[in-house]
Each structure stands twice: as C-alpha cells, then as structure tokens.
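One protein chain is absent from this view; the other protein chains keep their places.
By written order: A, B and C. Residues from 1 in each chain.
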Amino acid sequence: MEYTILILILPLLSFLLLGLAGKIMPHKVAGTIGTLTLVAVTALSYYAAIEYFAAGRDASGVFAETMPYNFHWLPLGDTLCIDMGILISPISAMMLIVISTVSLMVHIYSLGYMEGERGFQRYYAFLSLFTFSMLGLVVATNIFQMYVFWELVGVSSYLLIGFYYTKPAAIAASKKAFIVTRFADLFFLIGILIYGYYTGTYSFTPQTDVLATAGAVLPTALLLMFIGGAGKSAMFPLHIWLPDAMEGPTPVSALIHAATMVVAGVYLVARMFPLFIGYAPEVLHIIAYVGAFTALYAAIVACVQTDIKRVLAFSTISQIAFMMVALGVCTSADPHEGGLGYMASMFHLFTHAMFKGLLFLGAGSIIHAVHSNEKSHMGGLRKYMPVTHITFLIACLAIAGIPPFSGFFSKDEILVACYNFSTPMGVFMSIVAAMTAFYMFRLYYLIFWGKSHYEEQLALYERGACDHEPHKPHESPARMTIPLIILAAITCVAGFIPFGEFISSNGRAYTIHIDKGVATASIILAAAGIALATIMYMKGESRITAKINQVLRTPIKAAYHRFYMDEVWMFITKKIIFKGISAPIAWFDRHIVDGSLDLLAKTAQKAGALIRPMQSGNVQTYSIWFLAGVLLISAILFFL
Amino acid sequence: MDINLIIFASLAFVMIVAALFAVTSSRIMRATTELLFVLFGTAGLYFMLHYTFLGAAQITVYAGGIVVMFIFVVLLIGKGSVDVTQTSLRRYLAGTAVALTGMVAAIYLINTTDFQAVNFTGDGVEMKELGMTLMGTGKYDFILPFEVMSVLLLACTVGAIMIARKK
Amino acid sequence: MNIPAEYLLILSAVLFFIGVFGFFTRRNLVSLLISTEMMLNAVDINFAVFNAYCHPGHLEGYIFSLFGIGVAAAETAVAIAIIINVYRNFHSIHIKRLKNLKY
Partner (left out) sequence: MNILVLFVIIPLLMLPALWGCRNINQTRAVMATGSVLLLALSVYLTIDFIAQRNAGETAAMLYTASVTWFAPLNICFSVGVDGISVAMLLLSSIIVFTGTFASWRIKPMTKEFFLWYTLLSLGVYGFFISTDLFTMFMFYETALIPMYLLIGVWGSGRKEYSAMKLTLMLMGGSAFLLMGILGIYFGSGATTMNINEIAAMDNIPANLQYIFFPMTFIGFGVLGALFPFHTWSPDGHACAPTSVSMLHAGVLMKLGGYGCFRVAIYLLPQAADELSWIFIILTTISVVYGALSAISQTDLKYINAYSSVSHCGLVLFAILMLNKTACTGAILQMLSHGLMTALFFALIGMIYGRTHTRDIRQLRGLMKIMPFLAVGYVIAGLANLGLPGFSGFIAEMTVFAGAFGIDDPFHRTVTIIACTSIVITAVYILRVVGRILYGEPENEEHKKLSDATWDERFTVICLIVCIAALGIAPMWVSNLINDGVGNILGNLLASH
C-alpha cells in the first residue's frame, strides 16, 4: 500500500503551490487545483480503505494493522525516537474516508460559497494544509506523530478561523481557539512525555512486559492525554473556543469544527483504547462523566441560542460528548461484554461527520442566501430554498435519531452501551438525545417555517416604511447544492453499513443488532422532542413559547450566555493571568531587577562624584595630601 | 664663644627671617628680595664650609641669575597683575599644620639620628681636584653627569625660548 | 669650625619646610616658584653639609650641590617661560584662573 503516501503528499504539494504561487493565480485555477487534489486524495483514500478491508482478516480474526511507511524523524535520546509514517488500521481507514469525503464536499461547496472572496487562493491553500494535517493525524504510527499533526491541525484551524482577518471577532476567535487548544495540548504533551519515559516507546502498542511495570503511571499519562483530546474535542470546560470558532467561513466550520478536527480527541481516545481498557478503566469512566456533563450542558445551551451556527456548534459539542461517553462507558475489550461503546462511538463519529457536515453546509447555504447568521432574519425559507430545505430536514431527522436515517443507528448503539454501563447513565443520555431532537427542530422551524423575514420586509418596503428593497432569498448554485445532496444521500444510507463488521473494540467482527427496548424508547423521546419543537416554533414563536420564555426567564438568560463560562475564562485570563501575573512581572522586571542594577550603576556614579573633587588638578592640594600621606606612613612605620 | 657659632647663628637668623618674609609677604617684589637674602645666606654657609667655589656659584647663578630672572618677570608682568592674595583659611591652616608637623618630625629625626660624622677638617676643595673629578672618567668621577647636565641646560635654553616665543 | 652638623641640618630642614609652607599657601605662580627655589636651596645645603661632615675626602655631595644649582637655573628658566606664556594667554598668573586641567 505504498501509494498511501500520496494521500499525504498531494495536499501538502497543493498547499505549497497555492501558498507560494497563489497570488499570481486566478481564482478559478486555484479552486480547481485544490479541488482536483482532493478528488485524487479521496479516490486514493477509498481505494486504500477498500483494499485494506478487502484483504480480509488474519488468523486471529482481526484486520491486521499495516505500516507501509515508518522512518525515524527525530531521535530523542538513545532509545526514544519520533517516527513518521503511515499506519493503516480499521479506524484510520474509516477516518481517511470520513475526512476525504467531507473535505472534498467542502472543497466543491466552497467554489460557490467563497466565490469572489478576497484571499480565495489563500483559503484553498489553508484547506489543503488542513486536509494534509488531519490525514497525517489519523494515519500516525505513534503518539508523537499524532501530536505533531495535532499541532498542525490546530494551526490550520487558527488560520482558517481567522480567515477574515479584518474582522475583530474573527481575530479574537482564532486566537482563543488556538490558545485554548494549546493549553490543553500542554497536558497532552506532558502525558506523552510520561508515556514515552515509562514505556520506552511512543508507539501505540508498547511491549507487554514494559507495561507491567509502567502500568502504575499509565492512568496519569492517559488522563493527561485525554485532557489534550478534550481541548480539541471541546469538552467542558475547554469547549469555549468552539462556538467562537464559528466566525470562520461556514464551509470551514463544516469541515473542521463539525466533522473532522473536533473528533480528533475522540480518535485519540479510540487509538489508545487498548491501553485505556487494559490499564486505566477508571480514567475511561472519568471520560464518560465529563462527556455526559458536556453533552447535557451543550444541549441546554443549544436550546436557546439565536445564531444558527452557534446552535450547530453547541450541537456538535453535545454530539462529540456522546462519542466520548460511548468510549467512556466501555468496561471490556469484548464488544459483547461492555465493549460495545467503542464501535458505537466510531459509528457515531462516522455518521455524525456526514450529517453535521451537511447541517453546516446547509446553514452556509442559508447564510449565503440571507446574509445573516441570526434566526430573526430567517423564517419561511422553505419555499425559496427547496434543496437546502430537504437536505437540512434529512440531517435534522438523522441527528434527532429517527429511523431510517443514519443517526438513529449510531445513537442507538451509544444508548445501548450506556444502559449496559448503568441505567442512570442510559436514562441521562436518552434525555440529552431527546433534547437534541428538540433544539434541532427548533432550529429547523425557525429557519424554514414561521413568518418569512423577507416577506415582512417586503411588505414594509411596499408600504414605504423601509427605504431599500429587501434581498430576496434564493437557492444556492449547483456547486453548493450538489455536496448537500451527496451528503444527504450518505446520511440516508450510512445507517445500514454493517459497521461492526469493520470496526470493533477487539477487532473481531461484531454484528449490530438493534435493542428493541432502547430503540423504541429513544424514538419516542425523539418524537416527543420534535413534537414539542413543532408546537413551540412551527408557526413562528407561539404564545406557549412566549409563556415559557417568561417563566424561565432567568435560566434561559443564563443558558443564552452559556452559563457565563466565557466570562469565567475571561476573568482567569484577563484579570488573573494578564493583570495579576504578567503585568506585575513586567513591572517587577523593569523596576526591581533592572532597577537594582541601575541602582548599582547609580551608586558607582555617586561614589565617583563624591571623590571626583579630590582630583582637582590643583598641585597645591595634591602636595598637601602627598606630604600628609608621607607623614602618616612615616608615623606608622615609626610607631610600629 | 666660638666666632664661627656667632656667624652661623646670625646667618641662620637672617635666612629664617628672610625665608619667612619671602613666603608670607603680600608683595611679590619684596618676596623676591627676601629670597635673595636666603640665597646669600646659603652662600655664606658654603663659605663657612670652605666650599668657596660652590659659594661663588651660588652667588653668581642663584643670586645673580635666577633672582634677576624673577625680578625681570615680575617687572614684565606688571605690578597690578602680580597680586599676592592669600589662600583660604582652611588651606592655610592645613598647610601650616602639615608643614609644621613635617618640620618637627624632620628635626626630631635629625636629633635622634647618629650621622657618624667625622670631625670637620676644614679642608677646602682645590679647584684642580674639582676639575679633575668633573672631567675624569674613572670611578667616582663625573664626566657623564656633567655632559648630561650640559645637554639639559641646552635643552632648557631651547625649550624656554620655544615656550616664551611669541607665536 | 666646631658647629655640630645637626645645626646646619636643622637650619636646612627649617628652610625646606618654610618653602613647603609657601608652596601650600601661595596663590601666585611666581611666589610658588620662589618657594620651590627655597626648597631646592635647602636640599643643596644638605648635600654640602653631609659631604663636608661625613665624607670629607669625597666630592659627591659637593658636585651634587653644583648640579642642583645648575638644574635650578634651568628649571627656573623654563618655569618663567611658562609663566610668561600663561600670562599672555590668561592675563593673569593667579592659579585660580588655571582651571583647564581640573577634572
């Protein structure tokens, strides 16, 4: 499978070409280069995945991991070394498919969405860079390579969020995203260092005999790595960057902040899963609790946001938390005995990437049409944008967990895994799932149903109350709708993929079977959520909605402000670190450290000034001192 | 009482008084004249020691040459500018104290030191012997310092002309 | 002659320190030069006295005195040349005016 190297090299070349020569390129050429590269990458990824799975299982009934490339990149001491290479395993093959598919869709979509934007070539260059780094991350042969690409992913996310670099909000958001994830990466790095020191290797599969002694510190290392993952995957309380990251272009949000990069944390935990399950099951449970809390928190916040991208952002946080929970509730490596969550998590990752990508691209299409992110500027769009409407609805149904759309299957597996772990966890996650259905349909109704903002404005204009004719919403061009349709199609059928055949916690084949009880319950709950949303929002904001808003004013306000988590972080960074630590240190340096040196210099100067008059140049004075000195010395010599 | 002692005492008295006037007089011309007395007194001492040539040289070079130069410069510069103001009291006291202490110390040392002086013979120095010593090249002879002296005098003459020359 | 050597030496010491005192306290270049001459003179006396009393057979002290007189003449010549030059530049030979070397 030597050709897999091309999967990495092609986007890198595309990045270099577009980055260096982009300025002299017409937009069309740049877009074409970027997109064609991605077509090739996608084809190669599918080919690699198919070839890999088609090769079949080995004697022990698992898909053998292959490493077509692995070379020493940077030696860290006599035994440790950072290697660079390509590792194809079931999950990395699956990730290749996810990333290349979504990325290709985004590339095509952006041809329309970003048309005529200043910096179009730069945009495609960054997309290529991101694709390169994300692919490098998933095919990493060792934890350090993963970290290397992890950082690259972070920086491409930074560059893309800050794409509109003249917008202050985008600048702040990109900075925030980078610094928050960087902060989390610090723990990741320390985790890696501990891991490397005690196991003597950075590879994912250390020697068993080493693990026997290193086992005691592994939980610490793995917990620290999880914190790194939590940063990238926006787990509470490190989630604050993700909603702000929506300042970037919408296709970027679809690619990076919905489908691929944010699941890197999940992928990391999945990668290290054998170690987690073998040596640190208690850390897995911590992950489960953190995930469950995040899922609930994000779902509540998503229910009251008015910016449609923010709703999607919180929904992403919540869904990723589902995947984390699924991994966290695993109690054994055997999918039949408590290891189901692993498969469920990966399955959900796969389906979520597709339908969340679709949602974001749909949202992009809407924003493209109405030139606003705010729900108040939307409403009644279904007749203006039929394709967007239908695909968006499909995605909403999928995320809400309605069969036969893909989300139902993966979420069902997660819920089953949760019930297997403990009933409270199952119930808790089911409620969050119902909330998912509610807020997604709230969003759906607010956008596509209710009173049309356009029509209201038009009426105002015709009555003369408004001086400019409102912009009529229109369906997006084919370059944008085709990716929507493709993703919608995948969303419809992905649920029927026998996912367990390819990926499971111990690598052996596992046949998915729907647990009827859990499935029924979750469908009912989802339907209830949808029904509630229908009542409240189908005809605009009904009286019931107003009443509820009135009664729950304070909690809604708190939820709208994301329970003031951003303010807490702001307080820590601005007030404590910036004003409380950094500024005093700078002052201390200038005035105390430097001041004491200056004082030394001043003292020397003063002392000089003090004895300078003695060098008066007056020979008489000199001679008086001279004679006095002679007498003194004589006296000393004489009396001693 | 020895006549020599009387002569010495009167010479010493004149010299010390003249010296004191020389360094305290507020008028430069007077100070110069007092200096002349000191120099003559010194010549007298040389004669008492039977160093007649030395005494003669003292009178001609010092009293005759140097003092004339002093007078010359004083007159050249003019009376108005040769204004001998005394220094500040502090320095005056300091100078007095240091000079007095030094003098006391020196006299004390002279009194307590045994110079192993032999009896004064009163033999003068013959001019021939002096000439031989100055021009001789042997041990205890002074041809080289003599020549160096002459060069020094030449250099000083040239130097003095150079410095004082009007540009 | 039966004057003890100490008398002569004390006389020269007194002259010397009177010269020193003058050197310390005078503020005029010519006066300073006078004090200096006085000190030189005192030293010459010492040379002569030591020669006469301690080493009657030799001539070192004698000749040193002689040289001293010569050097004094040379030195005075140069010093007076300098004084004249100073006067020409500063229109004064008061040492308070000569501050260019200070500090």
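Here is the rule we use: a contact is a pair of C-beta atoms (placed from the backbone, for glycine too) under 8 Å apart; a residue touches a chain by one contact, two chains touch by 3 or more.
As the structure is a computational prediction, the values presented were derived from the model and not from experiment.
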Could you tell me which of the visible chains the hidden chain touches? A
Taking the full complex into account, find the residue in A:88, A:108, A:189 or A:369 that is in contact with the omitted chain. A:189
Touching the hidden chain in the complete assembly: which of A:165, A:622 or A:638 does that? A:165
What is the set of chain A residues that contact the non-displayed chain in the whole complex? 72-78, 80, 82, 144, 148-149, 151-152, 155, 158, 162, 165-166, 168, 171-172, 174-175, 178-179, 182-183, 186, 189-190, 193-194, 196-197, 577-578, 581-583, 585-586, 589, 593-594, 597, 601
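Everything below uses one rule, namely that only the chains that are shown with their structure count from here on.
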What's the contact topology between the chains, one of line, ring, star, complete, other? complete
Quick one: report the Å distance separating chain A from chain C, using the average Cα coordinate of each chain. 97
Need the CA-centroid distance for the pair chain A / chain B, whole Å please. 103
Listed in rising order, chain B residues that touch 2 or more other chains are 87, 91, 94-95, 98-99, 102
Where chain A touches two or more other chains at once, the residues are 620, 624, 627
Per the touch rule, the chain C residues reaching chain A in their complex are 20, 23-25, 32, 95, 99, 101-103
Listed in rising order, the residues of chain A that touch chain B in the complex are 620-621, 624, 627-628, 630-631, 634-635
List the residues on chain C that touch chain B in their complex, please. 1-3, 5-11, 13-22, 24-28, 30-31, 33-35, 37-38, 41, 44-45, 48-50, 52-54, 56, 58-60, 62-63, 65-67, 69-78, 80-85, 87-88, 91-94
